[in-house]
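All remarks here apply to the structure that follows.
With one protein chain held back, the other chains of the complex are shown just where they sit.
And now, chain A:
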Amino acid sequence: MSPYAKRLMWPVVILLALVAVNIAATGVDFIVPSVNDDGRLGGAFVNILRRSVPLLLIALGMTLVIATKGIDLSVGAVYAIGAAIACQTIMDSSDQGAAGTVLTAIALALVVTAVIGAWNGVMVAAFGIQPIVATLILMIAGRGIAQLITGGQIPKVEDTSPFTELGRGAFLTIPIPIWIAALALTALALLTRRTALGMLLESVGGNPEASRLAGIRSKGITVLVYLVCGLCAGLAGLIGASNLGSADANNGGLWIELDAILAVVIGGTALLGGRFFLLGTTIGVVIIGTLEDTIINVGLSSQWQFTAKAIVVFVVALLQSPGFRAWILKPFKRTPQARVEAPAPAKAEEAAK
């Protein structure tokens, strides 16, 4: 098994286990998509995926930031800013239904959140502020900025505006958020693995000094990664706001940064930086999304949500710990036989015996 597959194995096992529990509790309908009256795909699992999209976008950006040994705590606040800008722009316009208005609002929100992300990156890379401190500033201030944008109100977009399609619509029967998530995952995978960006940021995260001495422009790469993370958070905010039809500066995307970090860790990317796994993060997000439904489906009250989440995290962390794995797998491992790689004479004798 390749190291990559090894990293993904446990998250996949956990996810399959959760799905199995749900199927046992509610039947096979849980996983099989149904076609709604309006021709859209529905069903429990599709809904989980659709609801998980904002978290996924944020977690993907977070994965790249964590790969550089950083962390971005401001993503929840940036989510709120993205949502606030889009909703306020649409509300302020004369025609909420016009495509031009909606596109302007989306573009404006994405540009501003990208700039905010880049600002985080500059603080980390150029000023040498610790990532947790640099992004903490905007984690706190960001919601204030969102409140200023909305004037302390919760701007509501009319249900007829095409903006709501972003969160509620469907294309070729598949919900638009899922399309966006798939596109974002593909784009980030291509950006990091088809160029050298992935390797260089793993290098910067794995050993900053060695990377500097090898001549890598680590500052530029760091800024770029925080920019992408901000952009992802902004996009997540747009989808969330579109789904609700409103932007709540105080509660939109609240604590989403913690779920995102959780998803990254479940997906096998170490908080110490270096190797990162976008696909692992994706599975981590789906695990978190599925978990919330599982609690309801097995008949527990929703108060169990946080405790159950903690238990799953605990189990995943244990399974990823090499020490624990060795201990639990010990009785199942055969004593390794003296295999022979090269046909050295003495070893050939050994084999003859």
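Following the convention adopted for this analysis, a residue touches a chain if its C-beta (ideal position, glycine included) is under 8 Å from a C-beta of that chain, and two chains touch if they have at least 3 such contacts; residues count from 1.
We take it that contacts and distances are computed from a predicted model.
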| item | value |
| --- | --- |
| Chain not present in the shown complex, as UniProt names it (candidates "Sugar ABC transporter ATP-binding protein", "YjfI family protein", "Membrane protein" or "Phosphate transport system permease protein") | "Sugar ABC transporter ATP-binding protein" |
| Candidate in contact with the missing chain, chosen from A:Ile85, A:Ile176 or A:Leu200 | A:Leu200 |
| Touch with the omitted chain, as defined above, among A:Leu18, A:Ile216, A:Ala260 or A:Val316 | A:Ile216 |
| Missing-partner contacts on chain A, residue numbers | 194-197, 199-200, 202-203, 206-207, 209-217, 221, 274-275, 336-341, 346-347 |
